[in-house]
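The complex is shown incomplete by one protein chain, all other protein chains being positioned as in the whole.
The block that comes next holds subunit A.
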Amino acid sequence: MAAEDLPSEFDVVILGTGLAESVVAAACSRVGQRVLHLDRNSYYAANWASFTFNGLLTWIQQHHEESQPEEVQDWSSLLEEGEELIYLSYSDSTSISNLQQTADSEGVEPTADLPRPSAIQGQSEASRKKISYAQLVKEGRQFNIDLVSKLMFSRGSLVDLLIKSNVSRYAEFKNVTRILTYRHGNVEQVPCSRADVFASRQLSVVEKRKLMRFLTSCLEETEEQQGEMNIVFSLFLCDQQLGDNLEHFLLHSIAMVTEDTPTEVGLASTRHFLRCLGRYGNTPFLFPVYGLGEIPQCFCRMSAVFGGVYCLRHSVRCLLVDKDNRCKAVIDSRGQRISCSHFVVDSSFSLMNFVSSCLPPQVSMVTVPPIAAGFPVVMMVELCSSTMTCLPGTYLVHLTCQSVGSAFDDLSPVVTKMFHTPETDDQETRPSVLWCLYFNMADGLDVEVEGHNLPSNVYLCSGPDGHLGHDHAIRQAQLIFQKILPEEDFCPPAPNPEDVLYDGESLLPTGGGGGDNSGWGEKGEETKENPQTEE
């Protein structure tokens, strides 16, 4: 963007364009707060981002390079009476670790095998053609590879918020078409909806009845369940005499919990899954077309429509804190003092590790129980090209787990079991891996919004968490918003463009923008595009 100076006064300054930060930005702008939203990267969405193939390679490159320590400058000239400086130091590189690509990407144009039409089930081998690494790079713009793999629960807080705030109009979604699980060396379909159960061939009629009865009773929250609360969920399932098949499906794929989860949590999780069924289709999940990185951008766009000011490749160096330990202003990366009443920043404090890795191959969700003792549960999402995240003819597969060791140690055994890789020498029906990346990412689940000895009007947004849904980030955004503006409605429905009154008396396009006509503030303009949006 232009090298002009930013306005020097805002209500809320937000650093980082991850999901929670973007939601806070949209919520604040929507109720009339002046919002400055910055990101030090050249792309939106921080660790929530989706990259083209080439974009991802650049991202890898950046993380391989040593981050240079920023020179400490003297900002004392900008200080006012009674203010103190707090330098912001970034440890972004620590949130991503153990990056590892498979050999293919290093080779000089190796010809990789191509995955089958549906990679996971390894169906027909008819349409085998070669896709080389060079082709991947050449067609790289057709990929939108998420750094975090998540799905949207169709009655989760993110979907509710998208609908309530009308932000949903900025994006398109696809239904996850099937839920699969890895069991006894095979990938099996998990019957979860009524139609699935009816059509399932692997369940006996008695199992069907038992499953449906269990699911129905889960929705009802019976007293019988209350009595069983003191045992773990897997034992509770055992007590229901459902049989191995059903126990596996319920534990791993429907409740998506571990063996030692308490019954209460397991049942709540099952209930959530079931309530999400049928809203948009036969599975409880939605996936945003063009990848998950779209979602934070949609909220940014809403913020911009309501006057939020956006600036990428722009950061905050330090906070100016008064005697009451309140942040009065920030100094940006260009040395400008910008006063603000609240400051929201993405946390780069790494606490735990969680892993995401990408493999090139219908939209399927696959649960893979621990392949051996000591290994984590792996969540696998297979995206087809109609989600606009990969090249036609290929599939994009995300594997995610709570890390035990490094991403490679945790996930490569699953990859070897399910796919054909250079390491596996057997030429059988499994889909081949074109390119593969392993990395660890810090889990943002345990980051608290406040505290950390921060000034009272500075709030932390965590990065992506290890859960499948988005509830954590949305909850966090809502919490921050309520602290900033306790009286205001959180993301009320945006009006239809035709209902917006433009100031007839002002001829300036940014009328009412405080005379600032620099082009930063864009107000009420539906046509505003995020620079990052592809196509």
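A few comments on the model shown:
Definition applied: a residue touches a chain if its C-beta (ideal position, glycine included) is under 8 Å from a C-beta of that chain, and two chains touch if they have at least 3 such contacts; residues count from 1.
The criterion applied here is as follows: contacts and distances are computed from a predicted model.
For the chain of the complex excluded from view, the name given in UniProt is "Geranylgeranyl transferase type-2 subunit alpha" [choices: "Zinc transporter", "Geranylgeranyl transferase type-2 subunit alpha", "Cytochrome c oxidase subunit 5A, mitochondrial" or "Origin recognition complex subunit 1"]. Touching the chain that is not shown, out of A:280, A:306 or A:375: A:306 (per the contact rule at the top). Interface note: of A:209, A:279, A:334 or A:475, the residue touching the hidden chain in the full complex is A:209. Residues 29, 31-34, 194-195, 197-199, 205-206, 208-210, 212-213, 306-307, 495, 499-501, 503, 512-514, 523-524 of subunit A touch the missing chain (whole complex, contact as defined above).
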